[in-house]
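Of the protein chains in this complex, one is absent; all others appear in place.
Chain nomenclature is as follows: A and B, assigned in order of appearance, with residue numbering initiated at 1 for each chain independently.
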Amino acid sequence: MDFTYSIWILLLPLISFLVIGLPEFVNKKYSWSHKTAGLIGTCSLGLVTVLSYYTAFQYFTADRLADGTFATFVPYNVTWLPLGHLHFDLGVLLDPISVMMLIVISTVSLMVHIYSFGYMHGEKGFQRYYAFLSLFTMSMLGLVLATNIFQMYMFWELVGVSSYLLIGFYYTLHAAVHASKKAFIVTRFADMFFLIGILIFGYYTGSYNFSFTGTEIAYGAGASAFTVADSARALAAGGMILPTALVLMFIGGAGKSAMFPLHIWLPDAMEGPTPVSALIHAATMVVAGVFQIARLFPVWIEYAPQALEVVVIVGAFTAFYAAAVACAQSDIKRVLAFSTISQIAFMMVALGVCLPGHHGAALDNHAQLGYMASMFHLFTHAMFKACLFLGAGCIIHAVHSNEMSAMGGLRKYMPITHITFLISCLAIAGIPFFSGFSSKDEIITACFEYSPLCGWWMTGVAAMTAFYMFRLYYGIFWGTENKELHAHHTPHEAPVTMTFPLVFLSIVTVGVGVVTTLGGFCDWSWASFGSIVSAAGTAYTVHFDPQVAATSTVIAILSIALATYIYKGEKQPIADKLYATFPRLHRWAYKRFYMDEVYQFVTHKILFRYVSRPVQWIDEKIINGLIDFTAWGANEAGETIRPWQSGDVRQYAVWFITGTVALTLLLLCL
Amino acid sequence: MASIVMFCILAAVILGSAVMCVTTKRIMRSVTFLLFVLLGVAGLYFLLDYTYLGAAQISVYAGGMVMMYIFAVQLVSKRTLQGLVERVKGCRALSYALICLVGLATVAGVQLKNGFISVLVEGKEVPMQTIGEALLGSEKYQYVLPFEFISVFLLACIIGAIVVARKEKEDK
């Protein structure tokens, strides 16, 4: 099958980045007008979306291989940097998860491009914004299409850079600059572990490729799988090498995916424009960590199944922590940010709870249900969370504030936003016939198979999710209206460029939800996400466990009811009473359990004072002193020797004669 | 015996003049004492039966070069011609003298310790014909090439000296 056109999926955003960006960065007077710049970006993204959909269509409708999996295609693979028998390749890899990610990224990115027309209307730096959006899209697509870990790492860093640039878009605001630096430094810190992991991995396995099986060889020009000898060597080294490498890479992924305790950058990253939050910090970049584990999943399962426990623990704790914090935040974007952290943690847990295969098979669809569930949740979460963020953007656009206190009762002013927001809230809460239900239910099922404790824990977090999302929903659209503010500036519905993406994304949410929910109950194989992505690659029909489905639905509905009871009314006596009863708990949660302060303490009070200061002292006094001493010594030596060249011929003669006599005497004595 | 007496007289003249030459404060006197030294050395050449060498020494050195020095002194030091006084720091001159003495002791020690044996018992004057043949022959131990070379060299030096000493035309 011919997938050579797939390179254009990467090239088009790059070209549009250059076309929009170069005139802007070279000289402002050559800049495109706002409209042209936006149109260039959006049209190229439209083409990318069409290409991605076509790729997906062609890929998933093709015949499966004899063993029931989809073929892996490598239409391009160029050796970019040969280093002995290791080499860094650049290429395009098409397999079920990368094609699925193509759809997610291109769809959300296109929606954000369209939405930004309205949201960023008239902003200074509009062209720059679109250029960076294109750059980000290119990097993210390159990340998912990477043929090897090193290419993935390169694009991973590019994604980090674009994220940095976009968070700091309003670079005149101190908070935005601060947030962008924080995001960049925290993720870079984590990426350092990723790089170390990659190097260990490459050293011991002799390749940067993703799998031992080498199915790509058939199509890839320069691709090679691990050699048997190398993998044997890796295992012989105590069996700890590959788990260590994978856990180090997971730390990198945890940084990008904002897992506890590396999550601190994501809430602050909300200083960026809201569409950017929707694209980067909800739907695409932050799931890079999940994608990374999924990408290396065969290696995890085969060589480090025990290490997955780390992923489970980190994920489960983060899910709970973020949900708890989300319950107390008042900034709507912060609530959504913590919700994102919590949902990504769900995906992480889902990957972690995969058990080693039964029947001697490395990959087993049933035992590794979590893998499918994680990818499915990634897909659905991207859609509804993007919809939520874009909705939040509409609201902020309308009331010019992020705080819930400025909102309340907005349902009558913004009907479209209200409906789409509600749909997305229902989806994230896990109500049947909305997409979140299908995916979250699978995750919880997988958790129960892993251990009951894990299952109940995640069910509890799901309940909290439903609660805080509806607290948010009621706080925005119902509750106490801030009449004073609204009289001053009446909120209005957003323009069509902004409402269209909302409608589109909620249609996807509902459509996917209805089809997969019905499919899950009736065992329709065609309507199952498992038919395109599954652990072993073979088709897998999702079947709901009625017990789990019923439990989680009931719990979700109860949570929503509780939130309705507490937050729907104009007056909220229960909330006030709760607040009065547990002021400290609320305060702790509001302050995110003081994690930022802990970091501040660790970095400023401990690292800066006890590590950086001595290092600075060594640098200044010893290293600098050595350099100074060398300079001083050379200077002094020069000053000392200089008079010797006096220009006085007689003096030279004296030295000459003295030397000659001395040498002669020396020779005589010897 | 007569030759030893001659040698002693010449040596006394040479050393005395040399010491005066380097210690006198006046350039003119210094050059004059140099003339005595040169004449003394020429006398030694005669004593060694190198008559030709002695003649060359007198004509070239004593006759030509000392004249040149005198003219130079006249040209250069008109104002200080008679009264040039050099201040030599005592301690520095002493240390220089010490170095010279050490060097002298070394050289003399080496030469005396070596125990050269004089083979010449009775000297005869070197015939002029031998010198002329050696100077203009091109065989082994004959010196036409250095002879021609030194003539060219002298020419070059004369031209060079004229070029260097030539008075530059005043610009503008």
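Going forward, a residue touches a chain if its C-beta (ideal position, glycine included) is under 8 Å from a C-beta of that chain, and two chains touch if they have at least 3 such contacts.
The criterion applied here is as follows: contacts and distances are computed from a predicted model.
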item: Chain left out of the displayed complex - its UniProt protein name, from "NADH-quinone oxidoreductase subunit K", "Chemotaxis protein CheR", "ABC transporter substrate-binding protein" or "protein-glutamate methylesterase"; value: "NADH-quinone oxidoreductase subunit K"
item: Neighbouring displayed chains - absent chain, whole complex; value: A, B
item: Residue numbers in subunit B that touch the chain omitted from display; value: 3-4, 7, 11, 14-15, 18-19, 21-23, 27, 30-31, 34, 37-38, 41, 44-45, 47-50, 52-53, 56-57, 60-61, 64-65, 68-69, 72-73, 75-77, 84, 86, 88, 92-93, 96-97, 100-101, 103-104, 107-108, 111-112, 116-123, 126, 130-131, 134-135, 141, 143, 146, 150, 153-154, 156-158, 160-165, 167
item: Subunit A residues that touch the omitted chain in the full complex; value: 645-650, 653-654, 657
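The criterion applied here is as follows: only the chains that are shown with their structure count from here on.
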item: Between subunit B and subunit A, distance of the C-alpha-averaged centres to the nearest whole Å; value: 96
item: Of all residues in subunit B, those that touch subunit A in their complex; value: 96, 99-100, 102-103, 106, 109-110
item: Complex contact set, residues of subunit A against subunit B; value: 654, 657-658, 660-661, 664-665, 668
